[in-house]
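Removed: one protein chain of the complex. Kept in place: all other protein chains.
All chains are identified by letter, namely A and B, in their written order; residue positions are counted from 1 within each chain.
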Amino acid sequence: MNDAFSELLAGVIRWFGDPAHWSGAGSIPAHTLKHVFYMLISTVIGALIALPIGIGLGHSGRGGLLAINITNIGRAVPSFGVIIFVFLLVGYGLVPVIVALVALAIPPMVTNSYVGMREVDPAVRQASKALGMTGWQRLTRVELPIAMPLIMAGVRTSAVQVMSTATLAAYVGLGGLGRYLIDGLQLRDMAQVLVGAILVALLAIVTELLLALLQRLVTARGLRGRQGSAE
Amino acid sequence: MTRRDATKEEEQGSSAIVFEGVSKRYPDGTVAVEHLDLTLPAGELTVLVGPSGCGKTTTLRMINRLENPSEGRLMIGEQDVMRIDATRLRRRIGYVMQHSGLFPHHTIADNIATVPRLLGWNKKRRRERVDELIELVGLEPSLASRYPHQLSGGQQQRVGLARALAADPPILLMDEPFAAVDPIVRHRLQQEFLDLQRRVQKTIVMVTHDIDEAMKLGDRVAIFEPGGAVAQFDTPSRLLAAPASDFVIDFIGADRELRRLALKRLDSLTLDSGLTAPFDEVVSRARSYLQQAGSGGIVVLDSDHAPLGWLGWEQLKRAGDATRLDALDLQPWRHRLYLHDNLRTALNALISAPGEVVPVVNDEGHYVGVIDRLQLTRQLV
Partner (left out) sequence: MNWRWIASNLDTIRDALIQHVQLTGLALLFGFLIAFPLALLAIRWPRLYTPSLALTGVLFTVPSLALFILLMPFTGLSMATSLIGLTIYTLLILFRNIVQGLRGVAPDVREAARALGYSRARQLFGVELPIALPVIVAGIRIAAVTIIGMVTVTALIGQGGLGRLFITGFTLDFTTPLVVGFVLSVALAVAVDLLLVALLYWLTPWQRGVRG
């Protein structure tokens, strides 16, 4: 076991050291970029759909039951199954996979932005009305800045989840770092599998940290130190 | 002292609490209590009062070892508290807190039975004790199966008191027990608590920042000053009569003369028998009483010998000779004064009274005499 382990470790190091893995189409940088691209495009499209819904519902105070429970429902849906299901229905294609990723990214963002908007202190709402702000001014100058930490927490949750599911989507042919994992498992090439896992883990952690930083930057100074997720 | 003696001591009931050079310092250097020497007598209600941050609460919390003294000795009877296991000690000392601190997940009955349960009483004994206590603190028996959040603040405070008394502890500690309820409820709870103490006669230590409450409830009052020292420890009347320092005078307040009135009850005075007439007397007779006595009015009594109302000379002058007194427009008193009321209450009653005197009645409501302004002023000097 010990020997096998050190051999494996040596294999991983050798794999990283091989210049062939650092340039060209199937290289580490290329796979990483692709992976980041899938994550970005899915999260951004998801946000463009989810945030207006969550913010709108939260601002008007309607549809709360749906907005709050959609995350719970989404959590119960196995994303691995969704990916394979889409594949069996329409065959492999970048667009169907991205659509699936977008769908999975939506629920946490709807819930968090809804809760963020609802948690604006009613006294603050009342005050902004009393000061003579229009509906739009109240939304953009008061409610949104106060709700921002939770909205960003939702984006974070979604982005990390998309990253994870995009890895699984390599199973049905999607590119990116997931390829190392799936191909390696197929070929029983443990060194390659481990390299992929390490890279995916690192990328996820870096993404999480960057988004945490972004969340902090978009949080008004007076609100710092009270951000969290609506889970 | 042998183990057997110690147990005997516990069962004997009330024992004095003695602080011998007790100090409490915190790791950050704050001094809460500085070299405290204090003897809280057995069976009495001692109130610790003072501005915030004077160490009164720390002093209280050291008695059941919620905090441990940094130095000195704290004795309950003959026992050093530091030599008693903290949880065992606490189970024989009742504790009432400002916000009742009831367990939200236990019913009222289970809350009250907390210490008996910890002590391993059986179910039947616990239930009997709970019934007793619910009655004792004046709660509706139907509340027993409710949960704390279903009760009002005043009711919760009663449950807190019942819980503290559950295992019949010889000592009761109370940390601002009436501070969190509204003034009207507070007044009633204080009154009932005084009656209760008269019956149970425990060694009670109470912390408050309200000097009125301290003077009203305490057999003795310890006034703490900032820095954790006791400025004066005395009975309320001695505190008023002979304050030990400017701090005490200041703390007791400018209206301390009035407070002194609150410490004396009407039954401690020799009341004037006053001028009275029965309700079925006629006006002409009443007029002659008044002229003989040289008084400005008369107290009219009903068939039960209870005061009915006041009749002034002007009213009597205008009325027909043969008219019965109860046919006239009698002026009632807004407050009924009982013999057990204090002189401050009497003063308040006098201020709003229709004549220059107020009748006083005994517990059955029968007239016993009158109190007037002159008598009260004499008490002030």
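Before moving on, here are some points about what is shown:
Simple rule for what comes next: contacts are C-beta pairs under 8 Å (C-beta built on N, C-alpha and C of every residue); 3 or more make two chains touch, one makes a residue touch a chain.
It should be emphasised that the depicted structure is a prediction, and the values quoted were computed from it without experimental measurement.
In terms of the touch definition stated at the top, the absent chain reaches A, B within the entire complex. Remark: the omitted chain is touched by one listed residue; of B:114, B:208, B:232 or B:276 this is B:114. Of the listed residues B:102, B:189 or B:347, the one in contact with the hidden chain in the full complex is B:102.
Where chain A meets the chain that is not shown, the touching residues are 5, 8, 72, 75-81, 84-85, 87-89, 160, 163-164, 167-168, 171-172, 178, 181-182, 185, 190, 193-194, 196-198, 200-201, 204-205, 208, 231. Touching the omitted chain from chain B are residues 64, 66, 87-91, 95, 97-107, 114-115, 118, 147, 149, 163, 173.
Quick note on the criterion: only the chains that are shown with their structure count from here on.
Each chain gets a centre from the mean of its Cα atoms; for chain A and chain B, those two points are 65 Å apart.
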